[in-house]
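I have a structure I would like to understand better, so I am pasting it below and will then ask my questions one at a time.
What you see is the complex with one protein chain gone and the rest in place.
Coming up: chain A.
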Amino acid sequence: MSTSDAPAPPPAGLWGAFTATLKRDVTLALRRRGDVLNPLVFYALVITLFPIGISPDPERLALIAPGLLWVAALLAALLSLDTLFRGDFEDGTLEQLLLAPQPLTALVMAKVSVHWLLTGLPLSLMAPLLGAMLALPPGSYMVLALSLALGSASLSLIGAIGAALTVGLARGGALLSLLILPLYIPVLIFGTGAVQAAAMGGAGAYLAILGALLALALMLAPLAIAVSLRISING
């Protein structure tokens, strides 16, 4: 049946469907690299412009750096959200995803994970480099990357609810931003708080809260995304 050099087949059932969806989305994204790079380029551009536009004075920049790095990352993540379900909606695979016997919550988690892997994770790895440009105080680089990694996962989960709600609309982009930006604010507050506190050496509590927010999002968002998708597709 299969050749000897073929990898072992994935286990059947839910896990197989989850990994297949994950693999499918990663393959698709890697074939259209421009779309993956877009938010990263946007992030780099925005952060590069601030020292030019405001002042090259390191002291002044260091003061606003945590906020800038976080806001720009948040907007970059938001930029890529609109396409999360749109492609699948247009070619009918979203309809098929909804008709799969597996729980929809698990399958959308695969899609959200891919969004985080290709947007949130690269953004948080890039942030320390850009932080150097904004004269971020030493000692807060690790916290910046960690807070963004934790926070962007929450952003992907929350944003996916909005993306699911607006997927059926022709021009859902603006509505999507309006819908989810209020929900992004707690993550933003504790994210920047963590980076600011890191300079004084006490970011643990902020990171813990970011982790708690992520845990909450992990628990509630998949259900909300699944229900939103059903409403948008069949409403």
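The definition used in the following text is that a residue touches a chain if its C-beta (ideal position, glycine included) is under 8 Å from a C-beta of that chain, and two chains touch if they have at least 3 such contacts; residues count from 1.
Quick note on the criterion: contacts and distances are computed from a predicted model.
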item: Among "Cytochrome c biogenesis heme-transporting ATPase CcmA", "Tol-Pal system protein TolQ", "Branched-chain amino acid ABC transporter permease" or "Transketolase N-terminal domain-containing protein", the UniProt name of the subunit that does not appear here; value: "Cytochrome c biogenesis heme-transporting ATPase CcmA"
item: Residues of chain A (touch criterion as defined above) contacting the omitted chain; value: 1-2, 6, 9-14, 16-17, 19-21, 24, 27-28, 31-32, 87, 90-93, 95-102, 233-234
